[in-house]
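Heads up, the thing below is written out as structure tokens.
Just one protein chain is left out here, and the rest sit where they should.
Right after this comes chain A.
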């Protein structure tokens, strides 16, 4: 009794842990723990959005007026800049005068925005600490830059990663669907029983090869091939990912659509043949329409497998977190990001939580895909009764 609930319990636990950790992104400030941003005490600005802070430090915003403050050029200040204003002796041998000097510098520079560690904050600090707004879900989803460890402010935009995932997956399905369908038609309708009995287990064997082996094969064969054929500086591209994923999705698509085609009632096929249709006409006018929902289910499951695939994609796509405009450039997917970065992220930190939030997105996508498959196949079984 309890063991039969094991899968349900696991699903619930997965949801629970992913979302608890992932939600942390939206409750924390995107500034590194133990650091603070401060401005001159007369500056009327009290609060800034994470994206505004980033624009300031990227020097896209250069005047406080742009943020609704006074007409005063913004002066950037990071801890290490202090050496430009004070000599080593003034700062002390063990940096013991850091807090006082930072305080002094901030109070005499009206346009300053200073980013420094808490431990350098003087006891009677004369500047004003800025409040940083938390990351909003909308910003998280629509932000274009993924620099979760950037200073002074972490950039958590997953748009590039979502686009990367979708590009690679749809590229894969575009390659795999026609090939998979053709093979399924051949196996279910044309091939003799003996041929089929040999080919089908072989194709299923393709599904058994571990993804890391596909990744390795892609790395040593497909990546150099793409580099040479297209004359690219690097072969690690979205296209390499799509090809590897297409090979991996083929068995899923073939097996499921073949099963669906074989459920076509014999009477329907015979009726079509008896009316003078050729074998081929029967296939594309009777068998394919009849098994359309099964084929759709196969295609959707194939996409699902491609979206969630980690290792193979991680090894061949180059992992550049930029919004792709072509499949011939490096890109980065959600699963690959998690796999590549979780090892370096501090437990419970913002980076760690943002990767769990990515996991939530991935989980939701695949959950929806499963539901779609369920819906499509259910409709099919109603039709039959």
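Heads up, the rule we're going with is that contacts are C-beta pairs under 8 Å (C-beta built on N, C-alpha and C of every residue); 3 or more make two chains touch, one makes a residue touch a chain; residues count from 1.
Heads up, the rule we're going with is that contacts and distances are computed from a predicted model.
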| item | value |
| --- | --- |
| Among "ABC-type polar-amino-acid transporter", "NADH dehydrogenase subunit G", "Hydrogenase 4 subunit F" or "Phosphate transport system permease protein PstA", UniProt-listed name of the chain not shown | "Phosphate transport system permease protein PstA" |
| Sole contact to the chain not displayed, among A:171, A:308 or A:324 | A:308 |
| Touching residue (missing chain; options A:5, A:137, A:174 or A:271) | A:5 |
| Chain A residues that touch the omitted chain in the full complex | 1, 3-8, 10-11, 13-14, 17-18, 21, 179-180, 182-183, 185-187, 190-191, 199, 201-206, 208-217, 219-221, 247, 250, 254, 278-281, 301, 304, 307-311, 315, 335, 338-339, 342-343, 347-348, 355-356, 359, 362-363, 366-367, 369-370, 374 |
